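One protein chain is absent from this view; the other protein chains keep their places.
Labels run A and B following the written order; every chain starts at residue 1.
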Amino acid sequence: MKHVLFLAWQYLKYHRVKTVFLLFAISLTFFIPMALNQLSQKGSEKLRARAVSTPLLLGNKGSATELCLGSLYFREPNIEPIPYSSLEDLRQQGLARAIPLQLEYRVKQQPIVGTTQDYFSFRKLSFEQGRPMAILGECVLGAKAAQALNAEVGSSVISTPAGAFDVAGSFPLKMKVVGILNPNQTPDDTAVFTDVKTTWVISGKAHGHQDIGVGTADSLLLSKSESGVVASPAVLSYTEITPENIGSFHFHGNPENYPITSVIVLPGDKKSELMLRGRYQQDQGLQMVVPEAIVDELVDTVVSVRDLLLLAAISIGLATLLITAMVFLLSIQLRKAEIATMKQIGAAPGAVRGILITEILLVIGIGFLLALMLVWTIDRLGIPLLENYL
Amino acid sequence: MMRRSLLVAILSNLVLMGCRNADKQDTSEALTQEKASVPVVYVSNYPLYYFASRIGGENIDLHFPSAGLADPSGWNPPADSVAAMQQADLILLNGATYEGWLMNVSLPDSLLVDTSLAYALQLLPSGEVFTHSHGEEGEHSHEGVASHTWMDLSLAAAQVRAIRGALIRIQPAMTDTFEVNYQELAAELQELHNAFKTTASSGTSNHLAFSHPVYQYFQQAYGLKGSSLHWEPDTPLDHDMLHEIGHLKNDHDIQFMVWEGAPLPESVQQLKDQGIKSIVVSPMGGMPESGDFLEGMQWNLEALRQAVGVQP
Partner (left out) sequence: MIRLQDLSFSYGEAGFSLEIPLLEIRRGSSVAVVGPSGSGKTTLVHLIAGILKPRAGSVQVGEVILGQYSERDLLDYRIASMGLIFQEFKLLNYLNVLENILLPYRLNPILELTGETRSGAMDLADKVGLGDKINRHPKNLSQGERQRVALCRALVTSPALLLCDEPTANLDPANRDRILDLLFQYGQEKQASLVMVTHDPEVLGRFDRQVDIRDYLSELKTTAL
């Protein structure tokens, strides 16, 4: 056996280029369907885990998928907000705890999640540094958000204005970073968490009556000298809440009408959950969705797409394997003389066949191992990339 | 030989030190654990502080961070106070918009107990209309809500019931103790409430002047008629203020000015010159310099007796 292996290996080693090409082709043939499968499986697992851990979501009637994707993965919500009174009404029914989410704003690419303290215990988020937000204008960053914004505890971030012509839109707010969370491989890593009331300040629902600190972002200055400053046309003015002006800050209008994107609903028990779902089924303006069900639908779609892709990949794979088989056969043809020599010298029956088969098996085996290694690599590195994309 | 015994000595010392440190750690951990087993409760004004300590006693770790203020409703909580409150087991709020600072802070909803919730529908307007403008919006006004609920001792009793419920919820093992303490306090409040009612009804129903609009529930509970001003006890009376009180005197024949704190002797004299006597009915919002809540309300009762002409 070892001689057969030796001779087969020597052949492959000598014809390096051909062997590498074959290895590449074979490993790809295995890798593509395996990776597809792995990615979609891991991807759907993650999607589902996030959804399963969120019993119910309350939001505006409209696309349940948008509601889920926005609330679970902090994608820009394409649904109308609901009034804060929806949350209070829900609470008063005494069947569930309620956590508001206000997802309208961003700090550059990072979503601002306006919520309450309860969110951290709900999602079991722990702090790497600092503490949760305590007063208006403070924020907590997810691990990736901190990296992306190059921020640390004590530094500040400014909410991004919705647009140059956003007249009635957002009022950029400079927020102080008081905590950074440990990474937990969920969309929470990318978020800038703040109290929902702070997001209402960004909406312009609160004012101070003394001089509100107005600052200008240095990065938007064209030049700065001792005598003056030349500002770019895109200069940003922002509001900042300080210990000096917080006393004069107050909200106007009725907070019951302030907007929130959705509410995470945590029913006390199954019976409460069913009661709530029943009650909101009749509601004209709101919907109560079960994220698990919505995401399952999404995953099913992903799976069927994946199945199609798998089919394609396997077909191409088979074609590749056929071509590979042809290459082997051709090569055997070319080695006729060599084979005859070995037989004439007195090779045992099956020895020559054994050598050729071992060559094929080695290439397929190593190719398969390579594919496995690539899949393992994808698992380690590719999954996080996919999450970012999602 | 020497070296070896030295090594042994050093090693054994290290081991012993380690043991001692471990012991120390053990005891200090034990202490912390002990403390940690008593729930941490925060309150936002003095009446809540008093009620909670009467019911909870040593079985709760009570904190009153705004104790230093004469009027805790104006408290501007610093971030570290809020951070500390986030770690508490219970935060008792007066409710009825008393805690203006609540909108500026981030506290877990699960910890908050609004002790006025039971009578949320019976809250009184403060009689104040705030008018202001924000930029281009033009003027608009809001009516305030009166927040000194405990001055009506029957509402205070409702707040005490809410506190009892909350404490039992977080420390069910002490239910019996809390119940006993509650009964005692409720009885005392009832007694005092009755005394106020009797005093108010049996006395003359003069129109009173109140230096500050903090007596709405007091007025309503005990049938006291009056008008509110915006005077501080330690601010001298100026021309406009004298003019103001002069008008009131003419319109309602004011006999008594109800101050929320000890007024300046000059002010007392000036009022006396107008035929108005001064009494102090403390709203008891902040930590009193002397005495406790019931004693303070007792003094208020004495003052009221003066105002309505009832003999003690």
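In this text, a residue touches a chain if its C-beta (ideal position, glycine included) is under 8 Å from a C-beta of that chain, and two chains touch if they have at least 3 such contacts.
Keep in mind that what you see is a predicted model, and the values were worked out from it rather than measured.
Asks: Could you tell me which shown chains are touched by the chain that is not displayed?
Replies: Hidden chain, whole complex, touched shown chains: A.
Asks: Touching the absent chain in the whole complex: find that residue among A:11, A:120 or A:200.
Replies: A:11
Asks: Which is it among A:25, A:298, A:327 or A:342 that touches the chain not included here?
Replies: From the options A:25, A:298, A:327 or A:342, the contact with the absent chain belongs to A:342.
Asks: Since one chain has been left out of the picture, which residues of chain A touch it in the full complex?
Replies: Residues 3-4, 6-7, 10-11, 13-15, 337-338, 341-342, 344-349, 351-352 of chain A touch the chain that is not shown.
Here is the rule we use: only the chains that are shown with their structure count from here on.
Asks: So what's the Cα centroid distance for chain A and chain B, whole Å?
Replies: The computed centroid separation for chain A versus chain B comes out at 48 Å.
Asks: Name, in rising order, each residue of chain B that touches chain A in their complex.
Replies: Residue positions touching the partner: 76-83, 86, 100, 103-110, 132, 134, 140, 142.
Asks: What residues of chain A sit close enough to touch chain B in their complex?
Replies: 91, 97-98, 116-118, 121, 131-136, 138, 178, 195, 197, 207, 209, 243, 246-247, 249-252, 255
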